[in-house]
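Structure incoming, see below.
All protein chains of the complex are present and in place, except for one that has been dropped.
This part shows subunit A:
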Amino acid sequence: MEAMLVPNGSSNATILLMGLRRGGKSSICKVVFHNMQPLDTLYLESTSKPTTEQFQSLIDLSVMELPGQLNYFEPNYDSERLFQNIGALVYVIDSQDEYLNAITNLSMIIEYAVKVNPKINIEVLIHKIDGLSEDYRLDCQRDIMQRTGDELLDLGLEGIQVSFYLTSIFDHSIYEAFSRIVQKLIVELPYLESMLDNLIENSSIDKIFLFDINSKIYVATDSSPVDIQTYEVCSEFIDITIDLDNLYVNEETSSKEIKSISYLNNGSILYLKQMIRGLALVGIINNENKSEFSNNVTLIDYNVNLFKNGLKKMWESSRISD
């Protein structure tokens, strides 16, 4: 009866979005997965029914959104099956509102979810931080973490991993948070990372991301630390490439992979190449000798192609094992 609600069993890459009403769940969904302009989310209606959406990326991802006013603990609601099948529980807390109720609600949900599905990832988005001053953001995060910890302790739950993220739809923080959430659901992540590490080591690349083109979430990156500015530049480079490309595309369906290279004044090179399944590899290449079209780029092309083949193989074998 709730079949439409509960995703079909096997894949664990389901994200459940929860939170009190008017917390910003639908806005997050629209901005991240539907490329809506952040300012346009003002006009979104409040969600009244649970909604599920499917996205194809490296993994098949489904995002389920539960409206805040719903009571999950009513007996006629099959919460047990719901929580059993999800990989990550994302709870959205509105940082600009009184969040005490939200924390109580959150800890009740955590208690239940962990009982049903001990392997579940619990992620908390401290949302709408654009309205808070820089200093206050960290205070707010500390306070919420402290209170949640206390609540969980009161419920007798110890040692539960809860990750907190400060997010806002008006900058890249929401993409960053979702990137990390999605990455935890990718079984092959360690292999991907080591492949990317291999690639940058052998091609003098500074930093590389494997992006989902549609949502600008990065599915994987090499193991060097992520600098938010580098991420922003890379993510915007995708937009720019695609915007320009679209201007001259006729009705015929495009088939060729997109590739774009830009030489910067400081000697670095921005590099983008389309991969399989709506993914793109975007990186910053450190071109120290500053010579245009040195063999460097040709070498990188070659290496990137090898990476792409590896990615293909990985995806095929993961499909078989399903």
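Convention: a contact is a pair of C-beta atoms (placed from the backbone, for glycine too) under 8 Å apart; a residue touches a chain by one contact, two chains touch by 3 or more; residues count from 1.
As a convention for this text, contacts and distances are computed from a predicted model.
*Asks:* Mind telling me which option in "Cytochrome b", "GTP-binding protein Gtr1p", "DNA-directed RNA polymerase II subunit RPB3" or "Actin-related protein 2/3 complex subunit 5" is what UniProt lists for the chain we can't see?
*Replies:* Options "Cytochrome b", "GTP-binding protein Gtr1p", "DNA-directed RNA polymerase II subunit RPB3" or "Actin-related protein 2/3 complex subunit 5" narrow down to "GTP-binding protein Gtr1p" for the missing chain.
*Asks:* Among A:L44, A:V116, A:I160 or A:I258, which residue is in contact with the omitted chain in the full complex?
*Replies:* Once the missing chain is taken into account, the touching residue is A:I258.
*Asks:* For the chain not shown, which residue from A:E45, A:E158 or A:D243 touches it across the whole complex?
*Replies:* A:D243
*Asks:* With the full complex in mind, choose from A:S107, A:S268 or A:N296 the residue touching the hidden chain.
*Replies:* Residue touching the chain left out of view: A:S268.
*Asks:* Of A:S133, A:Q161 or A:Q229, which sits in contact with the chain we cannot see?
*Replies:* A:Q229
*Asks:* Footprint of the hidden chain on subunit A, which residues?
*Replies:* So the residues of subunit A touching the unseen chain are 229-230, 232-233, 236-237, 239-241, 243-245, 247-250, 252, 254-266, 268, 270, 284, 292-293.
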